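With one protein chain withheld, the remaining protein chains of the complex are depicted in position.
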Amino acid sequence: MFNYNFRWNQALSSLPQMLEGALVTIEIAVLSMAIGITVAILLTLFRLSGSRPLSAIATTWVEIARNTPALFQIYMVHFGLGGFGIHLSPYLSLLIGIAFNNAGYLTENFRGALKAIPETQTRAARSLGMSPIQAFQNVILPQMLRISFLPMTNQMVWAILMTSLGAVVAMNTDLYGVTSELNARTFRTFELFAIAAVIFYVITKAITLSARLLAARLFRY
Amino acid sequence: MFDTALTANDLVFLAKGAGMTLLVTASSVFFGTILGILFGVIRYQIGPWWATPMTLVLDVFRSIPLLIQLVLANAFITTVLGLRISGFAVACGVLSLYTAAYCAEIVRGGIEAVPQTLRRAARSLGMTWGQDMTYVVLPLATRVALPSWIGLALGVMKDSALVYIVQVVELLKSTQILITRLQEPLFLLMICGLFYFLISFPIARFGGYLEKRWSND
Partner (left out) sequence: MKTSVFAAGLLAATALALPAQADKLDDIIASGTLRCAVVLDFPPMGSRDASNNPVGFDVDYCNDLAAALGVTAEIVETTFPERIPSLMSGRVDIAVASTSDTLERAKTVGFTIPYYSFENAVVANEKIEMSTWEDMKGKVVGATAGTYEAIWLEGKVKEWGEGEFRPYQTQADVFLALSQGQLDATVATVEVSQANVKSGNYPGIKIVDKTPMVPDYVALITLREEYGLINYMNLFINQQVRTGRYNELYKKWVGDGEPASLIVEGVYR
């Protein structure tokens, strides 16, 4: 049945390179989440500000990010902006593409989280003499982040999985890019990608588990 | 307004790519939902402990990039097993399992949302398990699950852009082919993005509307 010679040692000898690639993958995902969360908080503020143009910017961003494929977004960042003369390295294109996507989804998550926080909190904070920004920063934001913790973890896992799309913008230092290059040289497709799949699984499970542990510590009551 | 070399022929070519996207999405969502309902019900019935093996396997589909799943499935089926299958079949197969993995969770969540009291009342009225499922659980669970399911279906449509890796010429790949010939990347990418947006946005909004209407606020 198996008319195929498995050459596992050939694939396993490339394991160090793939692990280096895995580090780059994690790095991109973490950075894109950091940027994504920051932008999402900003967009949430835009929405809360009540100003029409700012709200529109936030809504446009969210709707584009959530209604078009991530692959399309990453391709656009590299080649679309390139048409305007803005040159971004593959690393940056991938990072910005994923961050754009993250920001959109996270803003939506934050919106859902805000609905669970009663209005009375803001009013109480304001009546204590806090400015709107202070009220948001000290009272609303922590609660919002806490409620959104699980969706944010999911988004982080998504970010890790999205790094595999970097191949279309010539990204060859993340885990998928390294595996792809090795494949182009040796054609051991099944062995190489099976190992890559295992590494991805381990990374995502590690993230989910550590998030759960973190949640148990942070949100103890 | 636009000075472009795009011909009617090219629009037809793009339309074919769009058709392929929709076909792959529809097939995968169809089979994936059926499988998902099956897995979801089984998981609910036999309880979390016994269902652990199944949960673990389904979890794999959500923890590995879809690109790798497609490449791996393709390599395994064609090179290792030596079967001759079209890229389209591999794409639909992988996407269906991917959909099923998420759908099982959605279905389970939907079933759990039906109050136990209602179900016990149905059984004590003499309904069989099957009747209970069909007449009591199905309507109520669907209300809870439908918005998430719509989100999942739209997600699959967006992820269908990845099937280019198994040589299925869908919309994004068709756009890239035209960009090669016509050299108008921005314009063509806008059209491509617009297509995804025009399909996804109204349906997503509709899902949001349903969610609001059916929620208990």
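Here the chain labels run A and B in written order, and each chain numbers its own residues starting at 1.
In the analysis below, contacts are C-beta pairs under 8 Å (C-beta built on N, C-alpha and C of every residue); 3 or more make two chains touch, one makes a residue touch a chain.
This one's a predicted model, so the numbers in the text were calculated from it and none came from an experiment.
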Among A:122, A:180 or A:204, which residue is in touch with the absent chain? A:180
Who touches the missing chain here, B:51, B:101 or B:179? B:179
Give the residue, chosen from B:74, B:96, B:160 or B:200, that touches the chain omitted from the document. B:74
Touching residue (missing chain; options A:53, A:85 or A:129): A:85
Logged for subunit A, residues touching the omitted partner chain are 78-79, 82-83, 85, 87-90, 167-170, 172, 180-181, 183-187, 189
To test your reading of the contact rule: which positions on subunit B touch the chain that is missing from view? 7, 9-10, 13, 74-75, 78-79, 82, 84, 87, 167, 169, 176-177, 179-183, 185
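Note that in this section only the chains that are shown with their structure count from here on.
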Geometric centre distance via CA averages, subunit B-subunit A, whole Å: 20
Subunit A partner, complex, touching residues on subunit B are 60, 62-69, 71-72, 75-76, 79-82, 154, 158-162, 172, 185-186, 189, 192-193, 196-197, 200-201, 204
Subunit A to subunit B touching residues, read off their complex: 1-4, 63-64, 66-72, 75-76, 79-80, 82-84, 157, 161-165, 167, 176, 189-190, 193-194, 196-197, 200-201, 204-205
